[in-house]
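The structure follows.
With one protein chain removed, the remaining protein chains of the complex are shown where they sit.
What follows is chain A.
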Amino acid sequence: MRVNKLYVLLLVVIAVGALFQRCVEPFTPEIKKYSDLLVVDGTLTDELGTQVITVSRTSDYSSGRFIPENGCTVTVQDDQGNIFPFERKGRGRYEAEFYQGDLRYGRAYMLRVIANNGEVFESNYQTLTPAPPVDSVTAVYEPKATAEKPEGLKGYQFFVNTSDPNGNTRYYRWSMEETWEYHAPFTLYAMWDGEWHFDFAFPDDRSRCWKTMDVPGIFTATTRDISENVLKNVKLNYVSTQSDRLKWRYSLLVREYALSAEAYEFWNGLQKQTQETGGLYELQPYMIKGNITCTSNPGETALGFFSASGVSEKRVFVYPPSDYVSEPPCVGDTINARNPIEDYPESAFPVYLYEIQQPTGGVIHQLAAAERRCFDCLERGGTNIRPDFWVY
């Protein structure tokens, strides 16, 4: 009987452990059809200088490529009848210079795009409203776990705080640009391309670089439902210790846009649809139509939104956490009698080598080869010119 009872207990424990254990795995659905539509994307800000409108086409789910639409005629017109023509810059980009007096708060702007097929697409008028300053951007070091990564991550969660006592807008969007410092771990000792070059050196310092990228994801919030125009601790991006962003120093630039109610619906819709959690209590996805319509052919649909928004900015820095931050591995291939440098094929030239540091600190003349990125930080796409804002 005793054995039976133990067995029973075991059964219950197994049952309980397995209960509710949702499992999530990557899945690539087979999507046969795709809808080819024009996409117009642009935010006219209150910043003087170059402003950009992007025109592209949708691509199919499996490729996910960016398909530029290059031959369009793009103009912006304000409610005073001023027309600002945009220049074709290739890669779907259209640019125009704006000068003092061109951009005024309270003035409304609209976009017109004549596409390659001759169809005319227009936005409605959007009023330029100033954005309040960002009160603060904070970073909190905290763990994060999701259904996709149940084992959990460690890193910084960024938050934004803002308020607009003037009540110019109740709808906000943020876009972020991140910059981080990273290092090439090895110091170049020699180069081999069939013969030794002990005097080889890169033209400048390639040990320390900075990389800047747009932060993916869409972030919006509104104070529509609350009595004061204040937002506190709105979640922005999360930076984990699983990339080397936090290895040396990390900086986040937050750009805040003041939106119209209509623009908010658009951006918030996109935000929800790219942050699904797979529950059956989620809204059904649908086509999010922006404010671009085809005036020459009402049957033709275009995606995207043209908005006129004031912008404010805030930059913050974070230092490395005490936890280990991983970085791309650099493993040397030790050169010795059994692995002579002469065995390297020509396709591997040039071979970069460093001197192995002994654990004791002493140097014995032992060389190892490694990939160029382990010597030259530019290889990973950053710049070795220190950005202006990078002050210590």
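As a working rule, a residue touches a chain if its C-beta (ideal position, glycine included) is under 8 Å from a C-beta of that chain, and two chains touch if they have at least 3 such contacts; residues count from 1.
Criterion: contacts and distances are computed from a predicted model.
Asker: Considering only the chain that is not displayed, what protein name does its UniProt record carry among "Pyruvate ferredoxin oxidoreductase delta subunit", "Multicomponent Na+:H+ antiporter subunit E", "Outer membrane receptor protein involved in Fe transport" or "Aspartyl-tRNA(Asn)/glutamyl-tRNA(Gln) amidotransferase subunit A"?
Answerer: The chain we cannot see is recorded in UniProt as "Outer membrane receptor protein involved in Fe transport".
Asker: Using the touch definition from the top, which of A:47, A:193 or A:228 touches the missing chain?
Answerer: Counting the whole complex, the residue in contact with the absent chain is A:228.
Asker: Which is it among A:108, A:253, A:270 or A:341 that touches the chain not included here?
Answerer: Here the residue in touch with the unshown chain is A:270.
Asker: So that we can see where the missing chain sits, which residues of chain A does it touch?
Answerer: That gives, for chain A, the contact residues 8, 11-12, 14-29, 31, 33-37, 39, 41, 43, 54, 56-61, 63-64, 66, 145-148, 150, 152, 175, 214, 216-218, 223, 225-228, 230-234, 265, 269-270, 272-288, 303-305.
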